[in-house]
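Everything below concerns the one structure shown next.
The complex appears here without one of its protein chains, the remainder shown in place.
Let's turn to chain A:
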């Protein structure tokens, strides 16, 4: 059987998020973006909509939906703005998901209800100034001392880590040496405001300017031993296991941006006149937009396919990599053509496509670069 129609509920969710994005986010996000400001009020409203609790069960304050529901919501958010989409994506996949998957019942009870409503935001501190996907390069350390972890080190590019809503960061740190001599890496919850935990200034970024990204430093930060998330020494392995589904989410976000490029280009081509007619009458413009639609549609199928396998409980690693690789490159291509359709206005920050252009590049980098995806796909094919 082949059926990629959305269920009534998911379709209603899609429509609601679409309306919210158009009515609440679209009119004001440009100004926040220009000011490099995190729009706390919009994020609270997304919390009220239940977006941060989408894939979690109701017993923890979630909405009882699926991870695919989250992806559909992310697509509709990114169709209007990627900063808000990544804020939700990181809040769910990186802030709450590790606690839901690996946390103790006490940790779930303590954190999930707040994280699901968006009243609190969580962040995941993995990447360090010295490296991202390379676990062996982790330099942050945590040692046990009188029932407390004492953490020292620093983290880089951490999304959602310094907002008014942020209440915790889950930090990966070296907690010892494995029998094979490798580093033992564990994940530990550090509540915001813990002495010695310093949140740095916001980065000046090329894109995603209304999202919060910071450098963090830890100097003799003490948290209770119970703040360990999951098994000691499994911190990195645990993270890898949730990385594949995160790739589907980034793919959905990329498809949203790609579709937003189509939306804006169709609108502009139907309004802008040159040489006595709207530019949409020109075949050169029509073909650019038609190709953009082809790319957005096929990229959507790629993430639907990966999500479908995930929901069925089948291995989906390759499909997730294919979806992430393809849709992020599609987003970049569509952003390039959408700005071209807009001509000089495409280079102005007042037009959404300018924002899309700046937001697209990171999609080929975050959650595993395009090169990492190609490597994973090749490895899965049995070569290399």
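Keep in mind that, in the parts below, a residue touches a chain if its C-beta (ideal position, glycine included) is under 8 Å from a C-beta of that chain, and two chains touch if they have at least 3 such contacts; residues count from 1.
What we mean here is this: contacts and distances are computed from a predicted model.
> What protein name does the UniProt record of the undisplayed chain give, "Imidazole glycerol phosphate synthase subunit HisH", "Sugar ABC transporter permease", "Electron transfer flavoprotein subunit beta" or "NADH-quinone oxidoreductase subunit I"?
Going by its UniProt entry, the chain not pictured is "Electron transfer flavoprotein subunit beta".
> In the full complex, which residues of chain A touch the absent chain?
Those residues of chain A that touch the unshown chain are 8-9, 12-13, 16, 19-20, 48-51, 53-54, 58, 63-65, 69.
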